[in-house]
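The structure that follows is given in the form of structure tokens.
Missing here: one protein chain of the complex. Every other protein chain is in place.
So that you can tell them apart, the chains are marked A and B in the order they are listed, and the count of residues begins at 1 in each.
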Amino acid sequence: MFENLFVGIANGLRSLLGGLPLEINEAIVMLVKLVAILVFILVNALWLVYMERKVAAFVQARIGPNRVGPKGLLQTTADIGKLICKEIIIHKDTDKLVFMLAPMLVFVPTLMVFAVIPFGKNMAAIDMNIGLLYLLAIGSLSTLIFWMAGWASNNKYSLLGGMRSVAQMVSYELPMVLAILGVIMITGSLKMSDIIAAQEHTWFIFSQPIAFLIFFIASVSECNRAPFDLIEAESELVNGFNTEYSGMAFAMFYLAEYANMLVSCAMVTILFLGGWYAPFGLDFIPSWLWFFIKMYVMMFIIMQLRWTYPRIRVDQLMGFGWKVLVPLSLANIFVTGIGMYIYRAIGW
Amino acid sequence: MFGKGLVKGLEITWKEFWSPKTVIQYPEAQNPIPERFHGRFVLDTDKCIVCGMCANACPNKVISLKKQKVGTKQFLTNYVMNIQYCMFCGLCVETCPKDALHFSKVINMNQYFYNNIPLVLVQREAPAEQVEQEKPAAKPTPQLKADALAPTAESEVAASKASDKEGE
Partner (left out) sequence: MIRTQEYNLNFGPQHPSTHGVFRILLTLDGERVVKAEPICGYLHRGVEKLAEARTYTQFIPYTDRLDYLAAMLQNWGYVMAVEKLMGVEVPEKAEYMRVISGELSRLASHLIAIGTYSLDIGAFTGFLLAFRERETTMDLLEELTGSRMTLSYARIGGVAADAPDGWLEKVDKFMDKMPTCIDEYDGLITGNEIFQARTREVGVLKPETAINYSISGPSLRGSGVDYDLRKAKPYGVYDRFDFDVPLGKNGDCFDRFDCRMKEMRQLVRIIKQAIQQIKEIDGPVIGKVPKVIKPPVGDAYAEIETSKGIIGYYVVSDGSPKPYRVHVRRPSFINLGYLDEMLRGYLVADVVAILGSLDIMLGEVDC
């Protein structure tokens, strides 16, 4: 019954608006879908901040937020409320336009990416046939915004953070794409639903374990999480690119980090963890819930990584990207290609 | 070598995640305060012989006391500690020859106004037969305390003779 909950809602909405012309009808349904995604992301970002603080506290023998609301659930809401009330300090040497544009735009790539992510069976807002390409292209835009913030702040710490962000993007986008290539070679499609459909029997994490590892490392790096949180690096660069931001502008960056995490985890789930397919035939749990569970397992792992590992140094980061991940991902493509050839030659 | 330490780290944090937490919820629960805790001062006025040794032992001249002669005995009229300068080193308590001055376990000494910070341990008037000395005002203001510093250390001045070396 819950399986088709959201699809059913969409269909119900469509038939409710049946009197209207088809184009307007579709446009309204699409609008509702996008608003639903927006709400989903924002609620998730709020929850994730709370979850991160709880995970951090539990790892560190603490209790974590537990005063505001039941079990401290409203802590992030209260924090955001406080940050909204605070002044956004813009010091006199900033590039004011770019400085303020950066926090405004920081959510845009994330929101755009979510349009193509299938949250369950038939649950992508737009199932584009070049979905993956779109996702990668838009996803890497966020670097530009970090760079904008770092540059416009006119602060040396921010500048260093911005510089690192660009360098990191260039060296980690490459192994990320190369790792996905193995998956694409097997499926032969860039369409999200096709990729998931190809994993009905075997998840790609089993057939492409190296690609999974590379992709996971690269995506942790892409969303600037420890041990790759060099652009923030609070022990060296104070707060990296957002040192100069205060109030809600800071909160936007802060929330965007979690929205980006959501994207990364969703991508890992789609590409390697079989998307919304239920493992072990446990399909009484609806597909969207499976997607959600897988995403949150990945999220927990990323959080645990952050609270376990020290930060890597900037030259080591570059070295690791170029000397380890890129050759490894190229080798993976090579092996995948040979494997596919043999597979076909045997003719299963 | 590579990877072993990383996995070990994850194991430790995973174990910590499920182990009991050491943090306690402060206002509801509280750590037990040990017997010797340096908390708020308490003065047993019956025991106090107004010798002024505590005032002399203090490195920061926190303690100021005023006394009056009642018959043959000294009578303590004022005992004020400028607690904002106090280091809670415990030297005053240690020197007290009659065990009159004590630490208590009270940790909360917050005040909303600056004027309320000085800890007034004794504030009373001498018995009625004495009239020759002027009684101190009801609430000690900062100026009053500065005045009170002067007559403090009469009984034991040896230690504080060269007390103006600081300004050299």
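Quick note on the criterion: a residue touches a chain if its C-beta (ideal position, glycine included) is under 8 Å from a C-beta of that chain, and two chains touch if they have at least 3 such contacts.
Everything quoted here is computed from the prediction, not taken from an experiment.
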Worksheet item: Of A:Ala10, A:Leu160 or A:Ile231, which residue touches the hidden chain?
Response: A:Leu160
Discussion item. Out of A:Ala61, A:Ala137, A:Ala197 or A:Val324, which residue would touch the omitted chain in the full complex?
Written reply: A:Ala61
Practice prompt. Give the residue, chosen from A:Met148, A:Ala233, A:Cys265 or A:Ile302, that touches the chain omitted from the document.
Written response: A:Ala233
Worksheet, complete the sentence: Residues on subunit A facing the left-out chain by the touch rule are 56, 59-62, 156-157, 160, 226-227, 229, 233-238, 307-316
Discussion item. Counting contacts across the full complex, list the positions on subunit B that touch the omitted chain.
Written reply: 1-6, 8-9, 11-13, 16, 22, 31, 34-38, 57-59, 87-91, 94, 103, 158-159, 161-166, 168
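By definition in this document, only the chains that are shown with their structure count from here on.
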Discussion item. What's the distance between the Cα centroids of subunit A and subunit B, rounded to whole Å?
Written reply: 56
Discussion item. Show me the residue ranges of subunit B that touch subunit A in the complex, using the header's touch definition.
Written reply: 6, 9-10, 12-14, 16-19, 21-23, 25
Item to complete: Could you pull out which subunit A residues touch subunit B in their complex?
Response: 55, 57-63, 66, 304-305, 307-309
